[in-house]
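Shown here: the complex without one of its protein chains, the others still in place.
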Amino acid sequence: MKTKVAIIGATGYTGVEFLRLLLHHPEVEVTALTSQKYAGLPIGQVFPSLMKTLQITCEELNIEQISKKADLVFTALPHKTAMETVPLFYRSGRRVVDLSADFRLKDASVYERWYQKHTASDLLGESVYGLPELHRDKIRGAKIVGNPGCYPTGALIGLAPLLKSGLVSHEGIVVDSKSGVSGAGRDVVLESLFCEVNEGVKAYKIFAHRHTPEIEQEVSLLAQKKIGITFVPHLIPMDRGILSSIYVQLNRKMKTEELLNAYQECYEGEPFIRIYPKGKLPNTKDVRGSNFCDIGLSVNESGDRAVIVTAIDNLVKGASGEAIQNMNIMLGYPETLGLEVIPLAP
Amino acid sequence: MKTKVAIIGATGYTGVEFLRLLLHHPEVEVTALTSQKYAGLPIGQVFPSLMKTLQITCEELNIEQISKKADLVFTALPHKTAMETVPLFYRSGRRVVDLSADFRLKDASVYERWYQKHTASDLLGESVYGLPELHRDKIRGAKIVGNPGCYPTGALIGLAPLLKSGLVSHEGIVVDSKSGVSGAGRDVVLESLFCEVNEGVKAYKIFAHRHTPEIEQEVSLLAQKKIGITFVPHLIPMDRGILSSIYVQLNRKMKTEELLNAYQECYEGEPFIRIYPKGKLPNTKDVRGSNFCDIGLSVNESGDRAVIVTAIDNLVKGASGEAIQNMNIMLGYPETLGLEVIPLAP
Amino acid sequence: MKTKVAIIGATGYTGVEFLRLLLHHPEVEVTALTSQKYAGLPIGQVFPSLMKTLQITCEELNIEQISKKADLVFTALPHKTAMETVPLFYRSGRRVVDLSADFRLKDASVYERWYQKHTASDLLGESVYGLPELHRDKIRGAKIVGNPGCYPTGALIGLAPLLKSGLVSHEGIVVDSKSGVSGAGRDVVLESLFCEVNEGVKAYKIFAHRHTPEIEQEVSLLAQKKIGITFVPHLIPMDRGILSSIYVQLNRKMKTEELLNAYQECYEGEPFIRIYPKGKLPNTKDVRGSNFCDIGLSVNESGDRAVIVTAIDNLVKGASGEAIQNMNIMLGYPETLGLEVIPLAP
Partner (left out) sequence: MKTKVAIIGATGYTGVEFLRLLLHHPEVEVTALTSQKYAGLPIGQVFPSLMKTLQITCEELNIEQISKKADLVFTALPHKTAMETVPLFYRSGRRVVDLSADFRLKDASVYERWYQKHTASDLLGESVYGLPELHRDKIRGAKIVGNPGCYPTGALIGLAPLLKSGLVSHEGIVVDSKSGVSGAGRDVVLESLFCEVNEGVKAYKIFAHRHTPEIEQEVSLLAQKKIGITFVPHLIPMDRGILSSIYVQLNRKMKTEELLNAYQECYEGEPFIRIYPKGKLPNTKDVRGSNFCDIGLSVNESGDRAVIVTAIDNLVKGASGEAIQNMNIMLGYPETLGLEVIPLAP
């Protein structure tokens, strides 16, 4: 019998991506979709791409009803709303993978510095940071998984092997990320209009993006020491994809091949990590629509500085795909179930 | 046991699309890929999007070898080369789905007017025009299927219900098509450079595009009378998709709803045709990556003229997807096998 | 002494385009900008592209104040608002070039069928349809110029030589237009979001676009007989540009060269019309940022049908550039003053 899942907040870009992926998951059935805006409408009317593939009608969010219909719940709500909703599902015994920022940060005071008052801080101890490549074991038994932000996913997969192995200086780490526009969601704002974004590129929220504390929490865990990073996001005229270029100082001289070996070793057996050979570098286009995180890197001639580049699809490995990967782990399914999607290129 | 298939000319955009789709086909195994340019290279090195998903190395085209490895062959070669290659597979008893223009036109003299001398015209009688929605029964037993061009697919699916039912005048039919750039293939030519295409739109080959005789052959069959059409292709700055806007004069006055009913009836049970309700129109974005052909239409107030709009992904329903649909029919598999791909949106 | 002009509604895309062009006009000085939304802000803060080029602050619309500051007024307001504002300037003796639809249609009842009640219909007789290539003489003395819509500009320049010369059938004329996204303005709506538009193409408002009556009014004038056309607009993923493909039945057999000659003759001396030689077709990219309208065409082999293609920049020849051309005519300046802008390519 299939596991029943509900998607709360189903009509953003992560919502439609959940459906695209889950409809091919052999062990899961989507039994409920909620949407404040589109309640009452069949999902195929909200997203014509889903016509003739799925016959579910969006409904209003009713915790009791949804809890009856679903064993596991994906919450794709804005932060704050998530914090009010997730505890209700938790108390009704449903496991939750939450895509907001509300259950990612372990320290409520950090959350409150970057966001607002946390009204469910008692549950932060219950929640696990859902980056499978780092926390697979804890995710298995988690009641609440705080699914990582899109930028932190690419940054942390790129940084983890360096920090685990103590290969890099903790000072001066720079993460320069370039994101497609779907990362901003489906909110109707001037900044996301076609003519404002197309044929341009800009940095935004330098030193001020809310994914910064999330990256810093996890790199500090990896380094077993509180460390800071410089993180700057950029907006690129394309639908999907995040490329993160990571700049580090090496603690000892090495060659590109050596560093590649360290990455190969660290990610041995990881189904979604693809490491490029020397001289090749990833392109977000080659992961589009898939749950892959591609990695390429280079060490300079003098052997003391390295650049690591990671590429993900922000809506898949950076959101819905990673959430399904987490669900697979929580439910004891093979981790790749429903996620063996080959990238769409070109 | 799975059916073994080979892809001849595997390293163009239709080639990589075949692989993306066939890797999830439960009854088919890709056993050989040929490429003149990349022979000897693992496919994952040619297309990084395929890394870690498929371990096949491109080989040179050797008819004997490939015939041993494959029960059915997809030929994705330029016209002329196709005409020289397909007969060899045919004679070695292999069924072929050919993606070139060489086996689409029934009349060799028409072919020779638009292309060049036909050196395998004796096989034109063996070949079936591979548009399943029109020729499903003949495709079933075909030895050679001439897979339709991308433009004809969208045009013919849009025109068929009108012509079958005798609803439209045979005079003055206009097909105005807008195509993404992948339709031009992966050839390295000035006209396909990013900076030449991006932020512009143009018509090309007015009255002179080689897909014209193909459309005219099939509409004449449908109308049971030789008829001509005005077909103009346009190039649009996007990767994939063809939108065809079809302009016709109606033979009797009717309303949009009536015409929609005629389309519903004509395409009853067709798994890949989606007809939009009155007031809604398709967007190529909503079929991207899928084998769907979406249709919308409108009749004018006076009830005598109609516009029909069809949207396809030129690499799927307009090429590799349709070829796989044809293969499914030829092999007696459910027609949708391997093709239940949900569009990638956004 | 320079002529003083004001721009009413200066902070949409046509507003910023006015400024880009007028700042290089040797005989004109922009003395006032109004904006409901940005009143009080220097224009360089609204549009960073204008930083360091122009020091004007947006103000609220006050007819009396503006009339003191300006000899001629460009009104770039939504329809209905325009209808309320233009008469006030008219009565204060200011000449107006209005970019809304409110002063384009001669017949108030047609306006009311497509828009709403017309509250300034008494001024329709005063107003001239501002397509210089058709109405140059009347524009010269006009008090109010109704600047053409972007689609009508490209359609009418393409159709005029055919209708003037009686070369084409009045039946079955089709105009299939493809527009960049700036044509939809800077309104913050879901349909204009980057991820909704990018990598897709769609038709919209078939038989229902409000530019239809405007095109029909002018073609009927040219044909000296009431005629209808089929007009279908499409949205293309690019910032600027409209390509219009026009499909007609010829009244007598002719060759491409003959038809080209008719166009050459008709547009002899027109500074902004460029006619392509046989075998060449225009691309919107080659007019971007300029006031040119490029024309290419082809007649079919049997000589009875023709396709004409026109390319304009919707924000220049389709809006602000044409308005400045009208202003030059009204003020007796050389028509090309301030408009000798070379297209930006690539």
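Every chain is named by a letter (A, B and C) in the order it is written, and numbering of its residues begins at 1.
Convention: a residue touches a chain if its C-beta (ideal position, glycine included) is under 8 Å from a C-beta of that chain, and two chains touch if they have at least 3 such contacts.
Worth saying up front: this structure is predicted, and the values here are computed from it rather than measured.
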Of C:I8, C:L33 or C:L50, the residue in touch with the unshown chain: C:L50
Hidden-chain contact residue, picked from the options A:I7, A:M83, A:C195 or A:V219: A:C195
Contact set of subunit A toward the excluded chain (per top definition): 172, 174, 176, 178, 180, 195-196, 198-204, 206-208, 230, 232, 234, 236-241, 243, 245, 247, 249, 281-286, 288, 296, 298-301, 305, 307, 309, 311, 346
Absent chain, residues of subunit C that touch it: 13, 16, 19-20, 23-24, 47-53, 182, 199, 239-240, 274, 276, 280, 282-283, 285-290, 292, 294, 340, 342-346
Touch list for subunit B against the chain that is not drawn: 13, 181-182, 186, 188-190, 192-199, 237-239
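In this text, only the chains that are shown with their structure count from here on.
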Centroid comparison with subunit C (C-alpha atoms), farthest chain: A
Geometric centre distance via CA averages, subunit B-subunit A, whole Å: 36
Whole-Å separation of chain centres (CA-atom averages), subunit A against subunit C: 46
Centre-of-Cα separation between subunit C and subunit B, whole angstrom: 38
Contacts with 2+ other chains: residues of subunit B: 199, 239-240, 282-283, 285-286, 288, 346
